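With one protein chain withheld, the remaining protein chains of the complex are depicted in position.
Presenting chain A:
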Amino acid sequence: MNSLLSVILTTDFAFSLLRVTTPILFAALGALISNRAGIINIGLEGIMLVSALAGVILSAYTHSAWIGLLGAVLAGTMIAGILAFFTLKFKTHIILGGVAINMFASGGTVFILYLLSGDKGSSTSLASKVLPSVEIPLLKDIPVLGPIFSGHHILTYVSILSVFVVYYLLNRMSLGLRIRSVGENPHAAQSVGVSVIKIQYTALLLSGFFAGLGGAYMSMGYLSLFTRDMIAGRGWIAIAAESMGRGTTLGTALTSLLFGAADALSNALQVLNIPAELIATLPYVATVVGLVIYAVSETRKKNRKLKSPLAK
């Protein structure tokens, strides 16, 4: 137990917490936007994977990490666009569309990776670039806070900034008003001339944009290369984080941090004498436990509402 605490109560652990939360947070913000528009994007995992590969390939061929980032974000937005096209235009079921995107991404990225590098496992032979980390002047010299908050990858800061941006978007902008109205009562939105499809397109594209940032972070920050299926369930964890966060921006950010903590813990505990396989399951166990707690509390709430005569 002492050794456990000695692992957790370090600035290193706090630092790594922010580091591993970043991709989950990006994807969860994406999930939040599309969910508020009433459309569940379960293709986040696949979108992140495609973005991660796109970032690696573009940065390797253009020798610019920034163009890589741009490519990753565009790829994420584009895949979300394809999903939107099929579900909104051709009325494919969103779950089927999302599953298709995920399976396509899993196989397709390996295929392209093999075409370009001759390797089916990772992109080691591609000289891809990594986005920089940022030391924050002044802050970096403060004890404790400095080592925790300074020196992060630039996208980690972007992800924190994104929480505020998404909050402003959803709660203070007319686009956000429309997104929420479409999610809550699409008929009402339509009756005043708000195009439900257009808003849902926009929301899905935005969710692809944020998932794209998350994907870029995975291959150009968290790691410095692409490996097959490297998202490893973070897209799914993000969906869990969003629903546990009850559709609020702050709640989503906090639950993302919670899942990030589980992830960070599984990394940190590898120094202890616990089987690595067991530790590796931690984030997923946390997801399952989190979803169970969420489901139980929701069901209770619903039951209370139904059971008790105060329903209406």
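Going forward, contacts are C-beta pairs under 8 Å (C-beta built on N, C-alpha and C of every residue); 3 or more make two chains touch, one makes a residue touch a chain; residues count from 1.
Criterion: contacts and distances are computed from a predicted model.
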Taking the list "Tryptophan synthase alpha chain", "Cytochrome aa3 subunit 2", "Coenzyme F420-reducing hydrogenase, delta subunit" or "ATP-binding cassette domain-containing protein", the UniProt entry for the undisplayed chain gives the protein name "ATP-binding cassette domain-containing protein"
The one of A:129, A:178 or A:234 in touch with the missing chain is A:178
Interface residues of chain A toward the undisplayed chain are 168, 172-174, 176-178, 180-181, 184-185, 187-194, 304, 307-312
